[in-house]
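One protein chain is absent from this view; the other protein chains keep their places.
Going in written order, the chains are labelled A and B, and every chain counts its residues from 1.
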Amino acid sequence: MSVKAKRFPQRLNIRSGTIDMTHGSGGRAMAQLIEELFVTHFDNDLLRQANDQAAFDVPAGRLVMSTDGHVISPLFFPGGDIGSLSVHGTLNDVAMAGARPLYLSSGFILEEGFPLADLERIVISMAAAAKRAGVPVVTGDTKVVERGKGDGVFITTTGVGIVPKGVNISGDRARPGDAILVSGSIGDHGVAIMSSRENLTFETTIESDSAALHKLVASMVEAVPDIHCLRDPTRGGLATTLNELALQSGVGMQLTEDAIPVRPAVSAACELLGLDPLYIANEGKLICICAPADAQRLLAVMRADPLGAEAAIIGEVIEDAHGFVRMQTGFGGSRVVDWLTGEQLPRIC
Amino acid sequence: MCLAIPAQVVEIDDVSDSGTVALGPVRKRISLALVDDVSVGDFVLIHVGYALNKISPEEAERTLALFGEAELVEELAAAPGGGAT
Partner (left out) sequence: MKYVDEFRRQDLAKKVSRAIHNEVDRGRRYNLMEFCGGHTHAIFRYGVQDLMPDNVRFVHGPGCPVCVLPVGRIDNAIQLAQQHDVILCTYGDMLRVPGSGRKSLLKIKAEGADVRMVYSTQDALKIARDNPGREVVFFAIGFETTTPPTAVAIRQAQAEGLKNFSVFCNHVLTPAAIQNILESPEVREIGSVLIDGFFGPSHVSSVIGSQPYEFFAEEFQRPVVIAGFEPLDVMQSALMLIRQLNEGRHDVENEYTRVVSRDGNRKAKALVAEVFELRRSFEWRGLGLVPYSALRIKSAYAGFDTEKRFDVPAIQASDVKGCECPSILRGVKKPTDCKLFGTVCTPENPMGSCMVSSEGACAAYWTYGRFRDQATAREASA
């Protein structure tokens, strides 16, 4: 440590310092930022080697790779922040192939003037999320853009993982008769974000459901290797994700509204803003489609995991040339559940 | 048109003619400029951040009872001898 101290005579002023262009210039300031912030917190052998890449052995099997850019406002929200979100989001994308995630990379785009204290908070949260998940961040990149050309911080993460043998999960494998399961209540993330946006102020105890689902997926895949489809209903919500799967598989779907778990606070916030929980984003839920014979076993496995405690069977895959997702409403009628159109904007009428 | 939702008044600030309403577990600050004689505990109809009207609990009960009554009429009609027993 004493050698490092000499390289950077003054430690980063995290408490009141801000990002400036030198932090992305490739010079000493950047090296210091990487060392005192990123390496310190992400702390692992591969990162400490200080190469521009990470080299590692991979187990035999099919390799999965996924990347996700994270932009969110506000950066800190009830139940999480952009740091933990950027870890969970990519781990979930890898896990939805039934894969066990191995490593992550991260790319930061920082805006000039961004407070170092906020950056440290984000990095600590990100490191904690990676540690909880057991998947290290082994390589990364940092760029700085001029003030006004970013929104504080953007984080892109990439993950790699290995699919166990005999697992073939894909969005085009839904077949008529298959059961549709969801791992828990929908809309929590979107409502938590909206509640913290300045112009929509309402108070609620709802927190984002942001979580890494790969351990839940691992136990599901172990119980039923032949899961047909897995997908996390993020932007566009449950409705849009089911429509994607229906289109990909060339099938229709029949849902039962009363079976879909929605928290009272999410329902209430949606009533207030004229929104539909089916279209609100989730960051810690998955949709699973499987053969009807496997549904109960999967449901039991999911409910045994804290992240799937409120799992439910919400409908079935049906034949439909139009690929409609339909729903029996709680009121006793039926309706189409269409793709999300444009952006979910609060309505007055 | 005119999305509006019933919510219960939980707090009133006479100075700013505003208050807080609860809609289940969600709370929101709203203006009370359009309604008179609102008390904490009342249910009001919220539209674009304003309480538009008070909701009458008695009338709500009466309307709900009507829904059941519709069937009562039907049962009476279906019962042998007009249903008067």
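By definition in this document, contacts are C-beta pairs under 8 Å (C-beta built on N, C-alpha and C of every residue); 3 or more make two chains touch, one makes a residue touch a chain.
From a predicted model like this one, the values you see are computed outputs, not experimental measurements.
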| item | value |
| --- | --- |
| Contacts of the hidden chain among displayed chains | A, B |
| Which of A:R7, A:R28 or A:R335 contacts the chain that the document leaves out | A:R335 |
| Where the missing chain touches chain A, by residue | 199-200, 264, 267-268, 271, 273, 322, 324, 326, 328-336, 338, 341-342, 345-349 |
| Footprint left on chain B by the chain that the document does not show | 1-6, 8, 23-24, 31, 33-36, 43, 45, 47-50, 52-53, 55-57, 59-60, 62-64, 66-68, 70-71, 73-74, 77 |
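To be clear about the criterion, only the chains that are shown with their structure count from here on.
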| item | value |
| --- | --- |
| Computed distance of Cα centres, chain B from chain A, in Å | 39 |
| Interfacial residue positions of chain B with respect to chain A in the complex | 1-3, 5, 7, 23-29, 46-48 |
| Touch list for chain A against partner chain B, complex | 201-206, 264-265, 267-269, 271-272, 274, 347-349 |
